[in-house]
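Yeah, one chain of the complex is gone here, protein chain that is, but the others are all in their spots.
A, B and C are the chain letters, set down in written order, and residue numbers restart from 1 in every chain.
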Amino acid sequence: MSGTIFEKGAGGISGRYIPENDFPDEKIDALAARKGEIGLPRIGEQDLIRHYVGLASKNYHIDKGMYPLGSCTMKYNPVVNEQIAGLGGFTGLHPAQDERDAQGALELMHNLESALCEITGMSAFSLQPVAGAHGELTGMMIARDYFRDRGEDRKVVIVPDSAHGTNPASVAICGFTPKTIASNEKGLIDPGILEKEIDGSTAVFMLTLPNTLGLFEREIARIVEIVHRAGALVYMDGANMNALLGIVRPGTIGIDIMHLNLHKTFATPHGGGGPGSGPVGVREHLADFLPVPRVIREEGGYSFRHVSDKTIGRVHSWYGNFNVFVKAYAYICSCGAEGLRAVSENAIINANYLMTLVSKWYDLKYPGPCMHEFVASGSNLKAYGVRTTDVAKRLLDYGLHAPTVYFPLIVEEALMIEPVETEKKETLDHFASVMEKISIEARENPQILHDAPVTAPVRRLDEAAAARCPDLCWTGPGGCGE
Amino acid sequence: MSGTIFEKGAGGISGRYIPENDFPDEKIDALAARKGEIGLPRIGEQDLIRHYVGLASKNYHIDKGMYPLGSCTMKYNPVVNEQIAGLGGFTGLHPAQDERDAQGALELMHNLESALCEITGMSAFSLQPVAGAHGELTGMMIARDYFRDRGEDRKVVIVPDSAHGTNPASVAICGFTPKTIASNEKGLIDPGILEKEIDGSTAVFMLTLPNTLGLFEREIARIVEIVHRAGALVYMDGANMNALLGIVRPGTIGIDIMHLNLHKTFATPHGGGGPGSGPVGVREHLADFLPVPRVIREEGGYSFRHVSDKTIGRVHSWYGNFNVFVKAYAYICSCGAEGLRAVSENAIINANYLMTLVSKWYDLKYPGPCMHEFVASGSNLKAYGVRTTDVAKRLLDYGLHAPTVYFPLIVEEALMIEPVETEKKETLDHFASVMEKISIEARENPQILHDAPVTAPVRRLDEAAAARCPDLCWTGPGGCGE
Amino acid sequence: MSYIQNTDSDRKEMLRVAGASSFEQLLEPVDPALRVKGGLKLGRPMSESEVLSHVGAMASRNRPAGSAASFLGGGIYDRFIPATVRYVLSRSEFYTSYTPYQAEVSQGTLQAIYEYQSMIAKLTAMDAANASMYDAATALAEAMLMACSIKRADRILVPAAMSVRVRAVLESYAAGRGIRIEEIPWTDEGTMDHDKAGELLSEKAAALVVASPNYFGMIEDAAGLSELAHSKGALLVALVDPVSLALLSPPGEYGADIAVGEGQSLGIPQNFGGPLLGFMATRSELIRKCPGRLISATTDIEGKRGYVMTLQTREQHIRREKATSNICTNEGLCALSAAVYLSTMGEDGFREVARQSAAKSHALYRLLSEVEGVVLPFGENFFQEFVVRMPGSSESFIEEARGAGILAGIPISGDYPLLGGDAILVAVTEKRTRAEIERYRDIAAGKGGAL
Partner (left out) sequence: MSYIQNTDSDRKEMLRVAGASSFEQLLEPVDPALRVKGGLKLGRPMSESEVLSHVGAMASRNRPAGSAASFLGGGIYDRFIPATVRYVLSRSEFYTSYTPYQAEVSQGTLQAIYEYQSMIAKLTAMDAANASMYDAATALAEAMLMACSIKRADRILVPAAMSVRVRAVLESYAAGRGIRIEEIPWTDEGTMDHDKAGELLSEKAAALVVASPNYFGMIEDAAGLSELAHSKGALLVALVDPVSLALLSPPGEYGADIAVGEGQSLGIPQNFGGPLLGFMATRSELIRKCPGRLISATTDIEGKRGYVMTLQTREQHIRREKATSNICTNEGLCALSAAVYLSTMGEDGFREVARQSAAKSHALYRLLSEVEGVVLPFGENFFQEFVVRMPGSSESFIEEARGAGILAGIPISGDYPLLGGDAILVAVTEKRTRAEIERYRDIAAGKGGAL
């Protein structure tokens, strides 16, 4: 009984969810200009539930097993936080309600902003951006308006080649010109190169810390100094903050603007692709540029305010992804100061341990202690005709998820592995042992890897055909081209 | 990562769910007489959730597919009813609370009792019994005390051989002597035999209607008359009421006592084995014998009352499975009068349709219209060395659940099939087509059936070994005998 | 709202295939004279949103524990339930599945219940537990039948300091079988009178039932009573509170033959008293006499570990009237709750629940003992619940407390006239806060009005 919901719901009958209309209105027919059917399914509730439960069973997910996707921080999502975020006092609030009727929500936002300031050392946060990339874009807008306000015409943003794809994209969307600099042989930013490239046209230097190789930029102090000396701002992509909680506060080491991914570091679920939340924090001199409205606490309570005319304005229809704030705030309360520090300690220990195990069988371009993640490489298996994608697919057959592959681009056949702090030693041991088995299979019987996956709901899919002739909308049994 | 929760939770650390104790008390140590550890797991929340989600994935369930277990009425369990029954206003109520603080709960119970009276034609219901068998036992107690009250010494309860196993067991537990009578060649009670067997020692005649062959007792009027003439009571096992909603009201055809299975007819979920609810209804002359307390509606509101000294007393610590009442009541509201009638119509149409399809490939001892279920037989496959159990296991390989097998005992190699009203025609067609395939496999390649299941989480299990040396409690890696 | 998915044209086609020209034709076996005329007198079908508001309004006409501080006990307690429990229970793989008749596709339920059995066995320190009973009362009733059958006797002894509701269920089950239930009074300490027990045991009895803590919350000398019962040839049936077992000596340690109790405390909401979770554990030698479902570990034909229902020949679906019990549907999902609850709290967390319940109830006891006129008849040898008599009438005390958002206790003198006066039973679980406990005291001391 597979097939789309349209097939299952063809010619059936739906349940009755709302009462009869007690305001019959002939006038409505005048409005009803739409011709014909929309094309929505008509399906009974039992089959509908079966459809979605059936789809659910085809997904890998955190509650099934380890999710070692590098850069994604796939940690356990506490079930109690879902329960709390589902309270009617939160879910039923309209954003234009009288502030007196939303004091709890405003207080929560205020407390969350304060906690993020304390965690990062930034002076002020806006919760408005709804994803990491959205935070980056917001940060770029702040930089843009900051220089405009100062009357400086700076158009260039320097981005290391190891940066996440969203970084240069956000730069470009904001109207800046991205300029890539190469990382050095240790996988780090070379202050010398930076010094050469930076000049009066540079608005921002944008780095990820720890970087996408899982390395802490040893020269960060010098980098910050170089950037500031050039009159530019330092932007930190804080999506990897899971490594630094209670260890480094970016604001105190000179970072001017940063974003966080609450849907990574603060345990809010990823939802198969969102919703996320990407709050942006700035140091004092940039606070006036943050999006409005801001949450203000005064004698009488909390309120939203348009605090400064320097603001970049808005980046979201309302206040950002409030439902995500609730979960992140509950998580911070659960952890407390010591718990957050423990998160990063364990994330780092797990990563270094797993790196030691995995590097027995896979290449490692940048040895030495890593932070919360590391990048291995399947390049040693190329001799057997095996590529990293084969390793990834074979992992699926063992009931595990694959690491992030082919990223960062600067590592050939990259396998970017982030174990996160919630996985325990036995789980890492199991993952490492499967990685070992696969490396042996690669040598002895590479075909198994090429054929993988065989236990997943589908075998390898024809992506080329999809790209050539995309079938993006169900139009009947035939699909594409009809 | 399989294994028991004890293995997974050996030597780990649990989360912190309750606050620190702010009443330290040395005296508690004096109470603490227990020596050593209890032996409960210590497991982090992520692995705990994975454990149970992993177990969940090994279960067949209604939201996965059709569940044609005869006599079990495995219909769709509406998700909204779970939501309603989970409201804090219900779940947080203590049963000894002041009645003024529980008016909504009492009203719901009162409304549910009234609705059950209307549906069955009985005069009064008690919601106290928590399962079908518990209802039977309660009904037997009512009969016992009724005759005791009348000073009659009747010790025998006549039960047809087609009865559900709980029927004779309930009779015996109550201290009555069960006496079995055979059904006739049409699968029905033979009034002639009944007339012969019944006498002044007979307290109750206990029948299931429709009976466990899915047949309506054509002679029910005569049967009732015979029993009443003998001064005995008619007890109806109403677990099959899904066939009769809006069609037959047992109270109006002379049934004296009956129970319902809310967890069958009224869509409350079975929970992998409960909780259920088995309300007992009686006609007017037996109302005083119902369990106490009863819910009474008066001017000032609802209350619990000990209405009569003739009561059998109590069969449950409190008022029965209240949480189940909420779901059943919500279901009745959803259906309304016409919806309940539609339930039975569709259950009957589905059963007759499926019987027609299945009987092309399997034996049918009792042809002619069935009610909500029918009993086929795999006896025609015995020639190929195939037994009904093989057919059942093979169905699992096709991703379906098996019917009830080897019951009722009076049909050889029985396959008792109840499709229920929520399954649609296509689903029945699919089931029938798999049954056909299996009957062909049985002829052509019976080994496939003997080997089945091969796609389930485990293959056939050694029940004999378990019965010989039961391992009922995890005591370490070795298990039984340690 | 209808959950039926067949359309009119489906039905037409199905009737055709089934050889019927109309639905009425399928009803041919049902004499038209017996059929319902004119339809049921129930309302019209409601849409989902109407059901939600209709039944939701009933929920809001109650005043649940969440909106008041509950000191009610007597077998049902307001305890903290971790979110994991509701999460696991809301998976339809568990809640919509049937009794695991096809073991190969029911390993989730089977293993979970096996683990539940193991946890109950460990908690009670008995050899094995069954898959669940309806509630403590029926579990005790079944234990009574089991003991009578083992001992071929028809007399059991129970404490007078036992829940009257549980007692009533025992009577219902005993009546038809000619079982005599006799009561052992309590002493000034609120515990069982050993001398009287010894006396009554001199006549043949199948079992002595010991409830510890008893209904008044008092801890019995279970070991002494166990010895006494066994010396007179009776079985010892222990009725226990599962949370207390994290602190107190468990039935297996004092030689109980059967242990039963109410598992509601183990992650199950109060739900106005149902569903509950009766548990039963026993010794290996008695397991084949035990009522109810049992899950055993075993292996499949490839040697892989798996789980099955076992010893089904004790059960009604095989043995019919010769079964050890008539129980079929039990409280499977509640057993799952208990397993999730116990594994979430874990060894240490569960002990902490017991310790805090004891600590907080003893704290309230001491605070009340300082209030003039308050009578605490039975002393401090209780676990988490005690009997108290207030200076004024308990009715007006409870009423005043109710006004102040406190459900102060269950009045019990009506059921136990020997207690005299106006006694109430007060339970303090780990959920109660210092503020609530102190407010309770203030009200008792006549200083409650200010709040």
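Here, contacts are C-beta pairs under 8 Å (C-beta built on N, C-alpha and C of every residue); 3 or more make two chains touch, one makes a residue touch a chain.
Every value quoted in this text rests on a predicted model; they were computed, and no experiment measured them.
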If I'm reading the header right, one chain is hidden. Which shown chains does it touch across the whole complex?
A, B, C
Looking at A:L194, A:I348, A:A376 or A:M435, which makes contact with the chain not pictured?
A:I348
Please give every residue of subunit B in contact with the chain that is not shown.
11-13, 15-20, 43-47, 49, 53, 78-80, 82-83
On subunit C, what residues meet the omitted chain?
48-49, 80, 82-83, 90, 431
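Heads up, the rule we're going with is that only the chains that are shown with their structure count from here on.
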What chain is the most remote from subunit B, judged by the mean position of CA atoms in each chain?
A
Could you grab the centroid distance between subunit A and subunit B? Build each centroid from C-alpha atoms only and quote it in angstrom.
48
Using the average of all C-alpha atoms in each chain as its centre, how far is it in Å between subunit B and subunit C?
20
Of all the residues in subunit B, which ones touch at least 2 other chains?
45, 49, 53, 57, 62-64, 76, 78, 422-424
Going by residue number, subunit C touches two or more other chains at 1-5, 45-46, 48, 50, 82, 84, 86-87, 92
